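As you look at this complex, bear in mind that one protein chain is not there, while each of the others sits in place.
Now for chain A:
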Amino acid sequence: MRVTLSIPAIMAALLLSAAAGSAEQITFVSQGGAYQEAQTKAILDPVAKLLGITINQDSSPDAWPVLKTQTATGKPIWDVIDTPTKDCIRGGEQGMIEKLDFSRLPNAAEIPADYKTAYSVPYEFYSSVLAFNKEKYGENGPKSWADFWDVEKFPGTRALRSHPMATLEAALLADGVPADKLYPLDVDRAFKKLEELKPHVTVWWTSGAQSAQLLADGEIDMEMAWNGRVTAVIKEGAPIEYTFNQGFLQETSLCILKGAPNLDTAYKFLNAAISPDIQANFPAYIDYGPGNPAAYKTGKISPERAAQMPSSPENAAKQVLISVAWWSSPAGEEAQKRWASFIQK
């Protein structure tokens, strides 16, 4: 039954793709789920309309391994990916990602230099924030990583992500390193500070869903988690609060595959997707902030909504921008490898 039913469907799909072949098109890849649905409405559909192109979508929770296999053949299927900036950089260095010609991306001009790399433009920002249970701590909850480390003043169960990125930074801030002097990270000092807290960490979470569940079930009293996950838990009615203070601002970026089948259209797409006007659509659909800060000047984002956005100028000022350049450097790679033995021992 299934087979007989699906044959017309395949035929229709083939016909449609043949028809679309005449218009300009690209294949865009993101991480799937609610996030990709939100950006379809916020970014992809408006851009497709604006440029009159077809945007075929694919999703991959972790694009990196696929990226590697696709470019190994020299004939990738994907054009543009939305992925952590680190993958754009290491992909670029390994000849898998196109080096960007910024003269073809006029909208990138007003984006701060910190947010761009030779291979990528920022797409959206999220933040690793300190979240805590209001019932447990009342109005005087932990407000900094020094508080998070202070097990005397703030007793309770704690959770951190089982990943060194942002966690090492938090340890250094807790140890008194000024935010503007974090990089290059003093990895030894960070791990030493982490050893101090390790006996008091109940869970090292490995997925965003897990981090949300820990907060929602009251298993964990304070936690470093992604702001979108935290606000989702709050919307469900859990007594959770969070602060952007000392949060870690991280972005995913757009980059183009080396040998992309539709390179010209990919450039057009990139330029449109980072325009302030299109970027300003993000907050209407998801709790992740625009990658282009000029979006906050368009008037499309209300001040109340801006206050919840990790990348609004006010919130960005309280936070630390994760240095992807450092994490992509050999020292950063080394720190990642060291993480496994830190967790294991």
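FYI, contacts are C-beta pairs under 8 Å (C-beta built on N, C-alpha and C of every residue); 3 or more make two chains touch, one makes a residue touch a chain; residues count from 1.
The rule we apply is simple: contacts and distances are computed from a predicted model.
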Per UniProt record, missing subunit out of "NADH-quinone oxidoreductase subunit D", "Glutamyl-tRNA(Gln) amidotransferase subunit A", "Putative spermidine/putrescine transport system permease protein" or "Nitrate/nitrite transporter NarK" is "Putative spermidine/putrescine transport system permease protein"
The listed residue (A:Trp204, A:Tyr285 or A:Trp326) that touches the chain absent from the view is A:Trp204
By the document's definition of touch, the residue of A:Gln36, A:Gln57, A:Ser144 or A:Thr157 touching the omitted chain is A:Thr157
Out of A:Val151, A:Ala284 or A:Ala340, only one touches the absent chain, namely A:Ala340
Residue positions on chain A contacting the omitted chain are 62, 64-65, 68, 157, 162-163, 202-206, 210, 217-219, 336-337, 340-341, 343-345
